[in-house]
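Every protein chain except one is present and positioned as in the full complex.
Letters A and B name the chains as they come in the text, with residue numbers starting at 1 for each one.
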Amino acid sequence: MENELQNIVSVLVERFDVEPKEFRGQTSLIVSPEKIFEVCQSLRDEHGFTWLEVLTAVDYWPQQEPRFHVIYFLYSIDKSMRMGLRVPLPSVSPTLPTLVELFANANWRERELWDMFGIHFDGHPDLRRILMPHDWQGHPLRKDYPLGYEEVQFTFNAEEIDRDKPYAKE
Amino acid sequence: MLDQSEFAFNELRHLVTDRAIEGETMLLNMGPQHPSTHGVLRLLLELDGEVVVNCFPDIGFLHTGIEKNMEAKSYEKAAVMTDRLDYLNNLGNNLVYCMAIEKLAELDVPIRAQAIRVILTELQRIASHLVWLGTHTLDLAAISMFWYTFRERELILDINEMVSGQRMMTTYFRPGGLWRDVPVEFEDAVRDFIRIFPKRITEYEAMLNENPIFLERTKGIGVIKPEDAIHWGVTGPMLRASGVDFDLRKVDPYMGYEQYEFDVPTHTDSDTYARYLVRVEEMRQSLRIVEQALDKLPYGPVRSNNRKYVPPPRSELGTSMEAVIHHFKLWTDGFEMPEGSVYAAAESPRGVLGVYLESDGSTKPHRVHWRTPSFDNLQMLPVLAKGHLVADLVALVGTTDFVLGDIDR
Partner (left out) sequence: MGIEQKAGDLGAVTMRLEQAVNWARTYAMWPMLFGLACCAIEMMAGQAAKHDMSRFGMELMRATPRQSDLMIISGRVTRKMAPVLRLLYDQMPDPKWVVSMGDCASCGGIFNNYAIVQGVDEIMPVDVYVAGCPPRPEALVHGILTLHEKVRGEKIKTWA
């Protein structure tokens, strides 16, 4: 099985010029944003990775170039193999092609990335906010977005905080 | 400000059919407060009479910001948040999170801890399926099931309470093992459960398998073809009821699942009734695993001895100053993890639950992403609902068995 994964990796390295990486027994490829659609298509149609298991992103702010990594995990149910893909994206208008045609569940996952990270997906049929309210400002999972910490009440500052707390009326 | 209904219409104008814009079909809002949406899911329905033409789920009403909040806590403290994700599978969430940490830190887990983890997660799977069975049948007008299933669930919660002191949010699994060893009464309690429960499953089946109303409302409703299921990323019992034999416990065993003998129930009918059968059979198989694990429960330590990640036991604190300092350090700062990223996945009652964990070498995770099964399973709902009656939608929502905490995170 390991050999098979190696074979697939070497085929992809040759064809798409990706950079393989190995960490804790997990193979992942670094793919450029333009090639991600073809790489996924080839993985799905030629190598049997039919299931998009994970689609998420990581923010490396304050690092600017690349600021984001979008992470895909594809799984092959027949061969029980998992393949990770990482796509570096710049800080200014991060954009990727959508994978909705290849994997239907990419739809919501891409919407989630738009909502949480502000990563735009070209050609997505319905790119709206999904988790946050429709009029929310900002993209919460970005590292430069504050956690929104509210001060905790202790006995010494209870009154002070209580004064500003917006208690509801009837 | 726009009125709610007006807004709903503007928001979805590009999705609904032309007939809705002309006013021929009706747009109906179901939820977020609706008894059969199992939480705070909002469904926007386009109805032609009683037939669902389109269905648009709107999620996020329970978005808790857990992923972001975990980034602000040290690894061990963040574990507390994991319970609150999929709140019917608390121990399963702990397990996956711990597995990710253990994989990244290359931390060993003693075999006794592994066996106890298996027992408790399998019990949790049963508890989760019991809640599903109770509420699903409640929605389908078989109200008495609810009382039965919650009665049995209490037994499992009692076991949880016995080992950890909490009924639901236990945080009992910690990186490198367990919080502490199980008490002596644990074995008897589990044995009692193993003795009682099979009869109860038979009882449920007697009530449902030949119940004409239940059959009428579940048979042939919401058929998913196996290729569609994979295309939509559906996992868990939903996938297995479509005839795909895929269970991470078998194909990629973790926590020593390879030692236990159990079957992965599948079905080929792919409808709501098939999913019911698969889940009920899964409860039986879980019980088998629990019994085997309990029979050969090994003795020994329950937490790894790797002092880099695991605080020293309480007994040492009284005698050694180093241990006190160490303990203090681990609980205030937390441990530092090696740099890198891992993905760990396990089979939750709803499907594949995974954690993507990325560390930048500090004491707090750089990014934690939860790959939650309900998120993908719910995406399939609009496809299933099309062409069914509104009443069947309730059955479909029930059979998807999602937990909103799991979807919205």
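Going forward, a residue touches a chain if its C-beta (ideal position, glycine included) is under 8 Å from a C-beta of that chain, and two chains touch if they have at least 3 such contacts.
Not measured: the values here are computed from a predicted model.
Q: With touch as defined up top, name the shown chains that contact the chain not shown.
A: Hidden chain, whole complex, touched shown chains: A, B.
Q: Which one touches the absent chain: B:65, B:334 or B:373?
A: B:65
Q: Out of B:131, B:163 or B:239, point to the residue that touches the absent chain in the complete complex.
A: Touches the omitted chain: B:131.
Q: In the whole complex, what residues of subunit B lie against the chain that is missing from view?
A: 32-35, 38-40, 60-66, 68-69, 80-81, 84, 87-88, 131, 134-135, 146-148, 150-151, 153-154, 157, 167-169, 404-405, 408
Q: Which parts of subunit A face the unshown chain closely enough to count as touching?
A: Residue positions of subunit A that touch the missing chain: 131-133, 140, 145-150, 152, 165-170.
The rule is short, and it goes like this: only the chains that are shown with their structure count from here on.
Q: For subunit B, which residues are in contact with subunit A within the complex?
A: Counting only subunit B, the residues touching subunit A are 7, 11, 14-15, 59-60, 63, 65, 67-69, 72, 103-104, 106, 230-233, 244, 246, 251-252, 340-343, 345, 352, 354, 356, 358, 366-367, 369, 371, 375-376, 379, 408-409.
Q: Give the list of subunit A residues in touch with subunit B in this complex.
A: Its residues touching subunit B are 23-24, 26, 50-54, 56, 58-59, 71, 73, 77, 80, 82, 84, 103-105, 107-109, 126, 128-134, 140-141, 145, 147-148.
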